[in-house]
Every structure is written in C-alpha cells, then in structure tokens.
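Below is one structure, written out as structure tokens; the observations come after it.
All protein chains but one are shown at their positions in the complex.
Letters are used for the chains, namely A, B, C, D and E, taken in the order the chains are written, and counting of residues starts over at 1 for each.
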Amino acid sequence: MVYLTRHEHFNAAHKLSNPNWTKEKNVEVFGKCANENWHGHNYDLMITVKGKVDPDTGFVMDVKKLSELITDHVTEKLDHKNLNMDVPFLKDKFPSTENVAIAIWEQLSPHLPKNVKLHCVKLYETPRIGVEYFGGE
Amino acid sequence: MVYLTRHEHFNAAHKLSNPNWTKEKNVEVFGKCANENWHGHNYDLMITVKGKVDPDTGFVMDVKKLSELITDHVTEKLDHKNLNMDVPFLKDKFPSTENVAIAIWEQLSPHLPKNVKLHCVKLYETPRIGVEYFGGE
Amino acid sequence: MVYLTRHEHFNAAHKLSNPNWTKEKNVEVFGKCANENWHGHNYDLMITVKGKVDPDTGFVMDVKKLSELITDHVTEKLDHKNLNMDVPFLKDKFPSTENVAIAIWEQLSPHLPKNVKLHCVKLYETPRIGVEYFGGE
Amino acid sequence: MVYLTRHEHFNAAHKLSNPNWTKEKNVEVFGKCANENWHGHNYDLMITVKGKVDPDTGFVMDVKKLSELITDHVTEKLDHKNLNMDVPFLKDKFPSTENVAIAIWEQLSPHLPKNVKLHCVKLYETPRIGVEYFGGE
Amino acid sequence: MVYLTRHEHFNAAHKLSNPNWTKEKNVEVFGKCANENWHGHNYDLMITVKGKVDPDTGFVMDVKKLSELITDHVTEKLDHKNLNMDVPFLKDKFPSTENVAIAIWEQLSPHLPKNVKLHCVKLYETPRIGVEYFGGE
Partner (left out) sequence: MVYLTRHEHFNAAHKLSNPNWTKEKNVEVFGKCANENWHGHNYDLMITVKGKVDPDTGFVMDVKKLSELITDHVTEKLDHKNLNMDVPFLKDKFPSTENVAIAIWEQLSPHLPKNVKLHCVKLYETPRIGVEYFGGE
C-alpha cells in the first residue's frame, strides 16, 4: 500500500455567520470572521489516495488524472467563488474549514478509480490553520 | 545604509470590476476575478525600510515598533475586510494588487520614524503573484 | 472525527549536555550541540486536536481559542527563553526536541476543552529536523 | 514512542517508459514524462523513524547519525544520477516516485540501529506531488 | 512605476559538460554535475515586469496574460525536456543556470506588451541556488 498526495489550491470568499443567531452573537463567537461584507483566503488543498502500485505503470494512480478529478469535481467549483453563496455542493452548509473539507471528501470520493481509496482531505485556510478529514461517520 | 524587512499578512475579500464598464466587459477583462459575489486571498505583505544603524541599539529601527506601525495603519484596517467596501483608505480605489500596494505606501509612509525611509512595499496576492512599489510618481 | 492543526513558533536557546557525563563525553555524543555557551533555534510547533464538528459553529474547536491556550500554557513560557535554565515545566528535563515535545503535550493536554482530544505535538527544531509525539506511555 | 523525521534531498534525471510498450503507448500513458531524452527533479525526501527516548541522550536516535545513514545508503547513490541507468538498487525497477520510495525503504531499513524502526519514507518529486510508504506487503 | 512578478516552474534534465574539454577536465570542474547520464531539477522561474498602472484595470499588465506569454514562449519549451538536447532556443548554449536565465530573457522580452518592460529573470535551480538577470550587455 502506497499513499499518493496531490496539492491543489483555490481562492475564495466566505464569512462565518450562523443564520439562527443574532448579529451580536455571531460577532461574539466568530469575531472578525463574521464580517458581513465577507473576507477570503488562498486555500491549500492536499488530497491523499491509497492503493497498490500498478506493475505496468509504477503508479498508485496517474497523478495527472488525480489532478484533473480534483479540478473538475472540487476546485473548479470553489475557485474565485463565494463559499456561502456560489457553490451548489456547499448549499445549506456552514463554510467552516472543517465543513468544507468534509464536503470535498463527499464530492471527490465517488469519482476516484476503483483501485484506490480516498485516504485524507487536508485543507489549509491559512498557512497556520488546517484541518484533516479521513472519512468515517 | 541597511535595509530592514518585516513580513505581515492579512486575509481579505475583493472583486475586480470597473464600475464604468458593463458586466460583460468586466468578465471579459477580469475573468473569474470579476465574480459579483466576491472571492478572497491571504495577502503576504513585506515592508522594507532603509536607514543607518543606530550604534546604541544596533537597529535600523526597532522591528517590533515597525510591526506595530504596520498593524495599526495597515493590516488592522485590511484584515478580514472587503477591500471594495470596508476600507476608508481604499475608498474610490480599484483594489488590484498594484493599487493596494500603492495605497499601503501612502498609508504607512507618514508614520515612520524620521531616521528611516520607506523603501519598498511588496504585496503577494497568491504565492505566485506579487507586486513591488518603491514610491515616486 | 476531524483533525484541526494550529501552527505556532518560539525562539529559544539551549544546549545538549548530560550533567552526569564529562565535558569530553558530551562533546563526543552531542558534537556542536554541546557548546557550553549555548546555541538556539526558531522552533516550529504544530498542535493537532481531534473531535466532532459542532453543528452550531462548524468547528472542532475555535482555532483562536486553541491558539490562546497554546500561547498561555506553552509558547509564552518558551519564547525568548533558555530551555535549560528558564522554563519551570522543563526543570530537570534534558531539552532535546523529543523531550520538549513530550513536555509540551503534558503541559497543554489538561487545558483543552472536554470535547476535543490532543492528537499530536509536532515540533521542528530546524526546517529539516522534527519530532512527533502522539501521547501514550 | 516518539517519531523523528529528517529531511534530505537529491537531484536526479529519469523518464517514465515501460520497456514492454511501444513508444506511442508510453507517450499516451506517461505524456511528457516519457520524453526519450529524460527530464529531472529536485526530490525532497523525509525519513521518519520511531522509538523510545533514550534517557541518557533525550534522543530517539542521533539525528546526525540518521542523516549519515540516509546519505550513505540512499542520497549519495541517487544525487546527480539518472534513476533509470545509474543506480544499482533501482536496476530493473521502473523509477516512478512510488517505486523509488519503496526501494529507499528496502535500502535504508536494514541499516538502522536496533532500537528504532523505520516508520515512513515520504518522497516529493515536485512541491505538489508526493508519496508515502509505511512498509508492509 | 510598479513591478509585477509571476512565479512559474518547469522540470528538466541537463548536464554540465564543456564539449571542448576532456571527460576528466569536465569532472574536475563540474563534479557531479558532469554526470554523462544527466541529472535534473525542478526549476523555479520568477519573471518581473515594470510599468505604469492602467487606470481602467488597476494592472501593470494582466498577470494571466503574462503567465500565458511565459508558458508559450518559455516553460512549454523547457518543461520535461533535456536542456542540452531538446530546446531550440538553447541550441549551442551551455545550460548553466546563468545561461538559461539569459536565454529566457531573450526569448520572452520581444513578446511583452509595449507598455511594460522586462525587469528581471530570476531562476532557481534548487531552493538554495539561484541567479538573477536584469538584461544589458
């Protein structure tokens, strides 16, 4: 079993604001992240798949194909978008880094080739804040 | 003469959209950056000052003081903000990286101690796109 | 279960020198790291916690709170300090990167909120040398 | 149990080309990586070992010794080499990143001191493409 | 005047070997870089142009257009190539980092829009070795 990781990135706007809370409560909990007029990030995304090495290619899977799948199913839909407003697969989801990572897993997982498994979605919102999701309930 | 550089950063939303143009023209020129619902970046800001070394401190200037000046006059006003809507010193300015760098120069320059000069404002919008402004007309 | 990581850093002096050994033995085992007059590092610290995502906030835990806990209980006590002399929680501990990482785990773990668990303390002494500790006996 | 990681690097040429396939099939599967006249990379290699902390030294193992073992058994044999032609331990192996990582594991593992175990070979071919191998069949 | 920089990269093979010298002399002068069977690098390329800010766009020039020009005239011709054998614009040039940087200047400069000037070609062969060329004899 070998693990293969591909780094991608996207730039997006978002805000953290619970629609069931007052403006004051949102500012109290989310601080500057609750700014009504949005803020944004350069997100770094690292997708790790695991599988056996194909003896003909030496690959777990073709990393160019992996990059295309991430682009088509994930980053093309997130790049230069507003995560609260523009992204069908985030509709009715609160765009914290945690929730975006889980949604990326669900979005990408069904499209991977049969011989590999999605192992980890790692999403950095800033160079100092990141989350990892390994699937599971 | 020694040059001293301090790295800071801020996270903000913006869009590129010329108010004198049609929506179509804006999309034609600015592409994904014209998304009406905004996008955003982690901006990296590097401020360089130049001056003589003070024999008592060994400093061109106290880098902690430089950091405070950048925070107070620049990053505090930009961080977690919408560059098109929320920033008084960018009012009526089009928030391209170039224009934001020039505005940061004008914002910071008057507040530096007498014995140093602002040499360069370097602003990276993504790890692969950056501008430098050295003042002057 | 989602894993949340926060990067912090501190700058400190130390030396590697076993008090039960002769100076010669220390130099033989620790080389330049045994320099009597100390040397130092910019340490990079990555703290990972794990937990369930809170449906109200979208957070495993508030990363700003996590940063404050790391600052109060760990980096404030280590930054610009001598790890052999100045740090109560390292008293009588030999400040190898391994031992500092274990001590940081013990220092931080009791202060985390009930709904998360400390998963990993990752400590880099230079960009090319790092250790990870996941708890356990 | 503590995990210790050492970062090393080497610069090498290679091409991806299955000798049992036609030139056309190789270009179809490997694209630009099949260029007959080679291409190359700065490879980043991270070796992680795990073990108990020695109470006399505070070390899982001496990281300088680990670096020497990696240099002697791995990077000295790969640096400024052609991975398809020049490396005895890659003979008859197809030099995909996956296969090189597995071969490094086999090359390094027998030379480590008894009190540690090789935990992970992480090999990045570019800053955006990397593999991890943890041993096992 | 504002300076705009775009980062690009390419992966290539090369060797350093003066065709007028004996094999022994080449090894004496170029060491491991003279390996007959090639070695390679991930090259990092930073192109800086300078110009006035267009009041309609806020741009020195469209960075997407700059990226396309670099791709078409430079990196597309270098990526996954052998710098000694495969690149028409390096024919009969010795592919040291210095000479490749100068050749990139000559290759890119005529294709830039009239309102900007090429300011600097910065080329890193490894993260620790780079050259800068500012044009001129």
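Following the convention adopted for this analysis, contacts are C-beta pairs under 8 Å (C-beta built on N, C-alpha and C of every residue); 3 or more make two chains touch, one makes a residue touch a chain.
Keep in mind it's a predicted model, so treat the numbers as computed, not measured.
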item: Partners of the unshown chain among those that are drawn; value: B, C, E
item: Sole residue of B:Val60, B:Leu78 or B:Ile129 that reaches the chain not shown, by the stated touch rule; value: B:Val60
item: Chain E residues that touch the omitted chain in the full complex; value: 16, 18, 20, 29-31, 94-96, 98-99, 101-102, 127-134, 136
item: In chain C, positions touching the absent partner; value: 9, 11-14, 32-33, 35, 37-42, 79-82, 85-86, 126-127
item: Touch list for chain B against the chain that is not drawn; value: 1-8, 48, 53, 56-60, 62-64
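Going forward, only the chains that are shown with their structure count from here on.
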item: Other chains in touch with both chain C and chain D; value: A
item: Geometric centre distance via CA averages, chain E-chain B, whole Å; value: 29
item: Where chain B and chain C are represented by their mean Cα positions, the distance between them in whole Å; value: 34
item: Set of chain A residues in contact with two or more other chains; value: 127
item: Contact graph of the chains (line, ring, star, complete, other); value: other
item: Every chain pair in contact, whichever chains are involved; value: A-B, A-C, A-D, B-E, C-D, D-E
